[in-house]
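First up is the structure itself, then whatever we jot down about it.
And then chain A:
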Amino acid sequence: MAEKDKAEEAIEPINRLDAKSIALQAMLPGIVSDFKVTINTAFDLVVVAVEPEEIKQICLLLRDNDETAFDYLLLLCVVDYEDYLQVVYHIYSTSLKHTLVVKTNVSPEEPSLESVTPVWKGADWYEREAHDLFGVSFNAHPSLSPLLLYEGFEGFPGRRNYEMPEYKEW
Partner candidate 1 sequence: MSLAGIVFYILAVISISMVGVLVLITTNYDLSLAETVFYILAAISLVGALGVVATRNVIYASFLLLTSLMGVASIYLLLLAEFLALVQILIYGGAVIIVILFFIMLTRVHEVKSITDNSQKPFAFITSLLVFGLLLAGILNSNIEVGERSSVPFTELGTSLFTQWAVPFEVASLVLLIALIGAIVIARPKEDE
Partner candidate 2 sequence: MVDQDINKKLDTVQMMVNMGPQHPSTHGVFRMVLAVDGERIVDVEPHIGYLHRGSEKLCEGEIYVQIVTLFDRLDYLSNLNNEMVFCRAVEKLMELEIPERAEYIRVILCELNRVASHLLFIGTFGLDVGAMTPSMYMFRDREKIQSMFEAVTGARMMHNYIRIGGIKNDVPDDFIHRMKSLIVELKKGLEEADKLLSFNEIFLARTKNIGTMSAKMAIEYGVSGPSLRASGVPIDIRKDHPYSIYDRFDFGIPIGEIGDCWDRYYVRLEEVRQSISIMEQALYQLPDGDTITPTRFLLRPPKGEVYVRGENPRGEIGVYMISDGTDKPYRVKVRPPSFCNLMTIKDLLIDTYVADAVVILGSLDIVLGEVDR
């Protein structure tokens, strides 16, 4: 339990925003007003926490809106907080040069999420990797075949509760 407390505290906001992020933080609520989001900060970046069902619509909106124009996916990553899996999208705008973090939580039992490959093609392998290592299944992804692990690998080695098999030295 102790570890979990730590984890939850870990997302406690620290504010070191630069000018672009401050402007973004001010602008965002107007743009995503249709959705249920919470806007937060993490160190120098603006963080938007969204519902997993809405992730694809929000991403599309953020990409196509001229004021945000997030056309570049920096990083898609899954963080295992034991109680829930957090899928984190770092997105960037090549024209406006600002960065945003989009987060969404899914349950660890049957994590399932809408794929963002139609939004950014670059999400393809990231999602396959997340599927491999954390078992998050992305709906409507072109093919979720194993990328880093071999076919038929058991378990999700990225998760914190994964038991490492005993290896013999040879």
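By our rule, a contact is a pair of C-beta atoms (placed from the backbone, for glycine too) under 8 Å apart; a residue touches a chain by one contact, two chains touch by 3 or more; residues count from 1.
On how the list was made: all candidates are chains of the complex that A comes from, given by their letters.
All values derive from a computational prediction rather than experimental measurement.
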| item | value |
| --- | --- |
| Selected neighbour of chain A [touch, this complex] from 1 or 2 | 2 |
| Contact set on chain A toward candidate 2 in their complex | 3, 6-7, 9-12, 14, 42-45, 71-75, 77, 79-80, 88, 90, 94, 97, 99, 101, 120-122, 124-125, 133, 146-150, 157-158, 160 |
